[in-house]
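Can you keep this structure in mind? I'll have questions shortly.
With one protein chain held back, the other chains of the complex are shown just where they sit.
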Amino acid sequence: MTKVAYREIAGRSALYWLAVILCAAGAAAGLASALYMRAHGHHVTGMNNQIVWGMPHVFAVFLIVAASGALNVASIASVFGRSLYKPLARLSGLLAIALLIGGLWNLVLDLGRPGHLLATVIYPNFRSIFAWNIYLYTGFLVIVGFYLWFMMERRLNPHTHKVGMLAFLWRLVLTTGTGSIFGFLAARSAYDSAVLAPLFILMSFAFGLAIFSLVLLAGFKIVGRPVGGRVLARLKTLLGVFVAAVMYFVAVYHLTNIYIAGHRGVEAFVLLKGGLYTGLFWGGQVLVGGIVPLVLLLRRYPLDDVQGIARALVWGALAVVAGGLAQIYVLIIGGQAYPLQMFPGMVVHSSFYDGVVHSYIPRWPETVLALSGVAVVGLIVLIAVRLLPFLPENLTDEVVSAHGARPAAGSAAGESPVHP
Amino acid sequence: MRARAGVLAVLSVILALGLVWAAHRRPVAMPVVPRAPGHCVLPTAVMLRTHMMLLRSVREEIVRHDARDTRFRLTGCVACHVEHTASGQPIPVNAPGQFCATCHTYVGVHLDCFACHAAVPETPGKFGGLRGQGAVQAAFRIPRALRGRFGASGAGGGR
Partner (left out) sequence: MNDKERDEPSRDGAEIEEGPDSVRRGLLKMAGAVAALTLAPGVTVFARDLVLKGQHKAKGPVRYGLLIDARACKTGCDACVRACQDYNGLSHDPGPDNAQWIRKVTITDEKTGFTRSFPMMCQHCAHGACVDVCPTGASFRRPDGIVLVDKHRCIGCRYCLMACPYKARSFVGRVVKDQRPWAPRGKGTAEGCTMCVERVEAGKLPACVAACQKAGHKAMMFGNLHDPKSAIAVRLSEVATTTIRADLGMAPGVHYRGI
């Protein structure tokens, strides 16, 4: 009988330890640069009173958005009952937690006074979407933690879908909250838009699935566990659909802004005259993050061409990640670089950089901190897959289809971890 | 297994050495806290134990609720407890050996107030203070009954 068995990775190879050391060093470097920023103040970074949020926030938002999206695979399995995805659900939950912690790592360590973080709990201001997000993020960690427990503990398996449903609803609210951090900012022409909330949800679908696919393929390749074309083909098509949906919302966002005369200035800036931001928009977000993955991902391969499917998925997912970072960079940094419109139609001058396009040159402290969030994600995943059975032993077509077709009787055992 | 036992052994030795070292250290001498002239707003024993609570509860009132008549203001503490150099320059109260730093160093509690607050009283007449002399008292309306007590050193006499 073929059933899905999960097993910890051995984690004895030099490659594994090299990866662990690299990630730990990255995290330590991030911590060091946060301490350096704390000792000297944020003037050692490229961020200032014009570009208020910088590199750490680009990566933080990317990771947080991707976190909720990484959970999708588990949601598709338990909420929408597609059991093809069920063997992948554990890794999906793990990645969701790891990515969120990585994103929060960036956000918290970049605060002016991280030591005072407790103030958000002692004096919460519920008019602030930030305050809401603190509860949404911590709640997400707790719920996905329970979700993983329900998936791994055999006796709790029958209730997995309930927790899965809660996690799915929670993640929708969470990404809405993340998008609203920007969507609620009426003051800035680039943000003031309700479309940002659904756009962020779609972005999370795409980024999360891209990262999930990359981790899955890398993990299986390095550990040497077999994977079939069927799972990969599904992931590939799904990612393509998500990318198309993101592009649709991006188009709606920009078309709306172009149509509203008052927002044409910022649109002209992003789409035509913004230099780096225009380049990143067309070259990064649209070409690399949209067109390239669509071409790669929506092309059909025969199911037995596992190599071809995997290659398309890897390059497509890499393009989605690169394009996604470009997209968030354009949104966060570009949105701040465009000056506040205090006196529409007037030319404004002041000693405080009013009316001029602001420049942002990231310096090493914040760049190291930004990248350290990714290292933290890697570290969590590397340690977790070694300690607990997250990765299925094998994802060949026979296992996947047998698992899907198996009758109800005796099914509870199918989810149980098999220890070597 | 052997590696783990080795690590454990090394850790135990380090711990034991640390304990021996800690036991043989001389007790740290009680700090000598500089005395301020006059009387404090509350008995010293009470202030010693409650000044942080007082400051914390009062800061809420002062900043958010427009209650500037309170006695337990940090500016009041600084005005009274500041020491001066021979040439009459005020020394920050959080400088080593000064009133706040002495105790906080001894008990090992981080002193956060002066990351934002001035650690010296206002220099009379400098930079358009409210009234020149006695600016701190005037600005913060220290109750009449207490005003005399702040005058001996620091920012000049009361109104």
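The first chain written gets the first letter, and so on, giving A and B; residue counts start at 1 in each chain.
In this section, contacts are C-beta pairs under 8 Å (C-beta built on N, C-alpha and C of every residue); 3 or more make two chains touch, one makes a residue touch a chain.
Fair warning: this is a prediction, and the values are worked out from it, not measured in the lab.
Student: For the chain that is not shown, enumerate the shown chains it touches in the whole assembly.
Tutor: Missing chain, whole complex, touching shown chains: A, B.
Student: Where the complex has a chain not shown, which of A:His43, A:Lys221, A:Lys273 or A:Arg300 is the residue touching it?
Tutor: That would be A:His43, which touches the missing chain.
Student: May I ask which residue of A:Ala5, A:Val20, A:Ile134 or A:Val357 touches the chain that does not appear here?
Tutor: From the options A:Ala5, A:Val20, A:Ile134 or A:Val357, the contact with the absent chain belongs to A:Ile134.
Student: Taking the full complex into account, find the residue in A:Phe184, A:Tyr253, A:Phe281 or A:Tyr301 that is in contact with the omitted chain.
Tutor: Once the missing chain is taken into account, the touching residue is A:Phe184.
Student: Quickly run down the residues of subunit B that touch the omitted chain.
Tutor: 59-60, 63-66, 68, 75, 78, 115-118, 121-122, 127-128, 130, 135-136, 138-141
Student: With the missing chain put back, which residues of subunit A would touch it? List them for me.
Tutor: Its contact residues with the unshown chain are 38, 40-43, 45, 47-50, 52-53, 78, 81-83, 86, 111-114, 116-117, 119-120, 122-132, 134-135, 157-158, 160-162, 165-166, 169-170, 173, 181, 184-188, 336, 340, 342-343, 345-354, 403-408, 411-412, 414-415.
In the analysis below, only the chains that are shown with their structure count from here on.
Student: Determine the centre-to-centre distance between subunit A and subunit B, using the mean Cα coordinates as centres, and give it in whole Å.
Tutor: Using C-alpha averages as centres, the distance is 46 Å.
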